[in-house]
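With one protein chain held back, the other chains of the complex are shown just where they sit.
As written, the chain order gives the labels A, B and C, with residue 1 at the start of each chain.
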Amino acid sequence: MKNYAIRMLRSGAAALAIAAFAGGAAPVQAQDAGSVKLGLVTFLSGPAAGPFGVPGRNGAEILIEALNAGKVPAPYNTVGLGGLKIETKIIDESGSAANVVSEYRNLVQRDQVDAIVGYVSSGNCLAVTPVAEELKALTVLFDCGTPRIFEEKPRKYVFRVTPHATQDNVAAARYVLAKKKNVTLYSGINQNYAWGQDSWRDFVGAMSVLAPKAKVDKELFPKLFAGEYGAEISTLLTSKSQVLHTSFYDGDLESFIYQQAARGLGKRMTILATTAESSMKRLGNKIPDGSIIGARGSNGPLARDTELNKWFVKVYTDRYGTAPTYPSYHMAQSIIGLKAAWEKAAKAKNDAKPTIDEVVAAFENLQFEAFGSTIKLAIGHGHQGIAEIAYGTYKFNKQKNEGEIVDVVRFPAECANPPADVNAEDWIKGGMKGAKCD
Amino acid sequence: MLTAFAILTDGLAYAAYLFMVAVGLTLIFGVMKILNVAHGSFYAFGAYGAAMAAGIYYDRGLPEAGGFLFMILLAMAIGLVLGLILERGVLRFVYGRDEVIVVLVTYAVFLILEDVIVFIWGPQSYAAYQPMVWAGNVEIGELVLSNYDILLVAISAGLALFAYWALKFTRYGRLLTVVIFDRETAAAFGINVTVVYTVTFIIGAMLGALGGAMMAPKISITLGIGVEVIVLAFAVVAVGGMGSIEGALVGALIVGICRAAAVHLMPQIELFVIYAVMALVLVFRPYGLFTRAQPRKI
Amino acid sequence: MLSRANLIGAVLFLAAGIIGFFLPPWLVSLLTIAFANALVVLGLIILWRAGLVPFGQALYYCSGAYTVALLARWAGVSDAFVLLIAGGLVAGIVAFLTGFLLARYREIFFAMLSLAMSMILYGVLVKTETLGSTDGFGVDPPHFLGYAPHGDALGFALYWFVLVVCAISALVIGVYFKSVAGALAVPIRDNEIRVEFLGISVTRLIHMKLVIAGTLAGVGGALAAMTIGHVDPNMSYWTTSGGFVFVTILAGAGSVAAAFVGSLVFEIVRSFAFAVLPGFWQMTLGIVLLLTILFLPEGLGSLATRFRRRKPDTKPVATS
Partner (left out) sequence: MSAILSVSGLEKTFGSVVAARDISLDIPAQQTVGVIGANGAGKTTFVNMITGHLTPTKGSIHFEGKDITGLPSRDITQMGISRSFQVAQVFPSLSVFDNMCAATAIARGDGRFISAALRSVHAPEIAADVNVAIELFQIAAYRDTLASTLPQGIRKLLDIAMAVAGAPRVLLLDEPTSGISIEEKFQLMDVVMSALKARNITVLFVEHDMEIVERFADRVLAFYDGTVIADGTPGETLGQARVQELITGAKLKLPHGEASPHA
């Protein structure tokens, strides 16, 4: 009994010492009036790092560097955020929800960041949102797709300029039917987790509104990161579907494309891949010609050819050797959106540093020019962005030895997104009323 | 009929993959009683090594067929080095500790190697699809089979036969059998158990890397591919009986066919069919299909 | 039972509670999660003493967490005490049912079967879209017998709540370790057949340990769900179980206090690695684990023992 007590006492003391050390090692930095501190959270390890985390971080890196130097083209040619230079702290998004929430609190309360831009995983977005509200911390979610964030409750401090996943699949259905009027049978292969399940549900919903006669044949949901799709491809080979919908991305998408290429699935049906843009460069001629390619918005090769976009593609390519993919766009437009809101708030105060509540007020219902398109925070009580979305058809150019996207169709934001006060699933179920596609 | 045929071919292809990743794991467990979580890292290193080899080889425009061989050789060389470093540098210090503690050691090694991969290859993904494209495909009725899958099945079968032959008819194999069967006796007969351990671990590591290299053409090689493989290999080995090579073969076939059947017939259970099979087998055969508990003498 | 150990435990508990008022909120939140996880680790220590290491303890952790989340969401229950008891109870029942099977297994086979079971729950949760699939869903902040704090006050309330639960659990498990059933852990690990021949059922002793450990994991999960405010199927994934085993090894099975110290140190090291080495936190954790196993085979808990042994005036331990 005595030993136990002494042990407990000693270990307790040791633990406190270590705790103090950890606290001291990551000191709370004095608030510098001349800078804005931004927390960036994205995957730096694990399977999501390569496709999303790192391109996202890269996008942030070059953009913030250029912003601090005042070198971004107009209208964003002012230094940093309203003249204040941006300091960043980057945190890995990996780990359990408990870790992610802990690290979120650390950023806000220990590191005293002014705002946080981050989160790829929808689960993580859902987990940090209530914490952001509780801590009154301005948070811009950059890449996650679930519509639930703003549909469950109105939010005050959380924004997402990147459109949610519904528009990807609604626009996909519109594109397919515009190019292939006689689709009668289609199948889907999506990852067995929320992203894949939601994508497929939205796509089927949109198809049944737009082409009630088309029927679903195979619905395949392999495990996330399964890597091996032999059985799925066999199943699809035995199907008479004309179109195959997939929301696979990066690793899984590439594995699937290699494996189907070896077995000629692309010759039997048109593959519609909602995120294939980010993998296009690597896949080259393995993507069958005629496949339908999406970029989760007007990003990458599907972006509008604006000055801002040309600049972004150029500095990104110069630095990293490859063109930016949609996660880089999502990150960059989130930061640029924050800048637009910040400066709008600052302008109202004669360029003094705005408070977070003032930035939040300026952010709501904001409309701003992003890299690939114009973004309007039109839904989710002015917190959720909508933007034009483009789809195109893949064609491999043998001379240049690289893929191209032809036959691009741009769908206006209001054509693929629900109106302000309707939640996405109900909107689709109700026949997508109020969509404006002209 | 078509579905049955598809289940069979898909199941075989998947089983070939499973056997390849499980055989090294079961060998190490059989001889050393180590459930090696770092086996997933061997697989990943093998795949990355193969991708690196593919990059080096095909960029020079060398004849297609040789590339595959080069990929395998490089991957196995990486497995050899990695196995040697781990066994001599880490594992030998924990021999004799609790089995579960040793599992945790390999788990620690796995965590470290995950970041070593980022360090060496960066976070981006790699591809090594050339051999699969080169192999082409064959049409059987409505189905199109990839020749590369057929090749994988052949290689796996070859590996199984080779393992059987090596264990039965080579000196080293018989030595291993003795060590697997009874460690004390082996030591008493003057077998140098230290050497046997080192060699076995290296062979296991090379087999893991080989599995990665063989799968490399089919998949996108990204961070985290090792994690998925570990639990799959565990399941196969638990079903077949830990430490049994024929168990790994039968386990791979059972799991492979069950999964293929689930994809074709009941896609909604595909996610956990492997674990359900594993739990079911363990309920009725606690030590897997091919091993038995040895009753303790009192 | 008002021994000196309990007295000192009580003092430490009060000290930890009071220190909370002087710590920044982020550190309070970190401590809250560390102590909630410590309960799972405490359960693992119970099993480890008997030589059992499950790779699927996340099954009960996740059951506890989802019970809380579901009660809060569908039944509108918001009282922390009710949620906690429900979480522990459901996890205990799950442990009781799975225990009929698991109690018959040992060593690596036990580890594997428990892993398979937790992965089946993972698969079911991922497949269930009404439960939010992989995204999981949120848990609203709990009330405490009508008291409904917000912001920092909520953080402190949760911290105190977790501390009280930990103190009670530590006390109960301390008694259990000294009891016949608890003290038989080492005999079971050493020589099961002998225990049977002494006239008691090893299977049922282990079954009881599984239920206690499962209940503790469920309570830990329930507290984690309330603290994090979110649940998702990853709570049942094998890497979550692996993390708990990691902390158990770090802590050592020496004492009840080890669970809390180990969990705290782990959480601090992890957070530290995230902040300082964002790209290499896995490597940092791996190295810490490796060094612990190589140089501190009895875990952090043994540090105190070693230190005490060096003191000349204490009675030497008979043999080692």
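We take it that a contact is a pair of C-beta atoms (placed from the backbone, for glycine too) under 8 Å apart; a residue touches a chain by one contact, two chains touch by 3 or more.
Keep in mind that what you see is a predicted model, and the values were worked out from it rather than measured.
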Study note, to complete from the structure: Per the whole complex, from C:L97, C:I193 or C:V276 the residue touching the absent chain is C:I193
Check your understanding: In the full complex, which of C:I18, C:L145 or C:V180 touches the chain missing from this view?
Key -> C:V180
Point to revise | Touching residues on chain C - with respect to the absent chain | key: 175-176, 178-184, 186-187, 189-191, 193-201, 204-205, 208, 318-319
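Please note the rule applied: only the chains that are shown with their structure count from here on.
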Practice item. Name whichever of B-C and A-C has more C-beta pairs touching across its two chains. Key: A-C
Point to revise | Between chain B and chain C, centroid-to-centroid distance (C-alpha), Å | key: 33
Review point. What positions in chain C touch 2 or more of the other chains?
Key: 126-127, 279, 282
Point to revise | Interface hub residues of chain A, defined as touching at least two other chains | key: 44-45, 192
Check your understanding: Any idea which chain B residues touch chain C in the complex?
Key -> 35, 90, 93-94, 97-101, 103-105, 107-112, 114-116, 118-119, 227, 231, 234-235, 238, 242, 268, 271-272, 275-276, 278-279, 282-283, 286-287, 296, 298
Review point. Which residues, counting only chain C, touch chain B once they are in their complex?
Key: 51, 53, 101, 104-105, 107-109, 111-113, 115-117, 119-120, 122-124, 126-127, 193, 238-239, 242, 245-246, 249, 279-280, 282-283, 285-287, 289-290, 293-294, 297
Check your understanding: Where on chain A does chain C make contact in their complex?
Key -> 1-12, 14-16, 18-19, 22-23, 25-26, 28, 44-45, 90-92, 94-99, 101-103, 105-106, 108-110, 122-123, 126-127, 129-131, 134-135, 146, 148, 152, 192-195, 197, 224
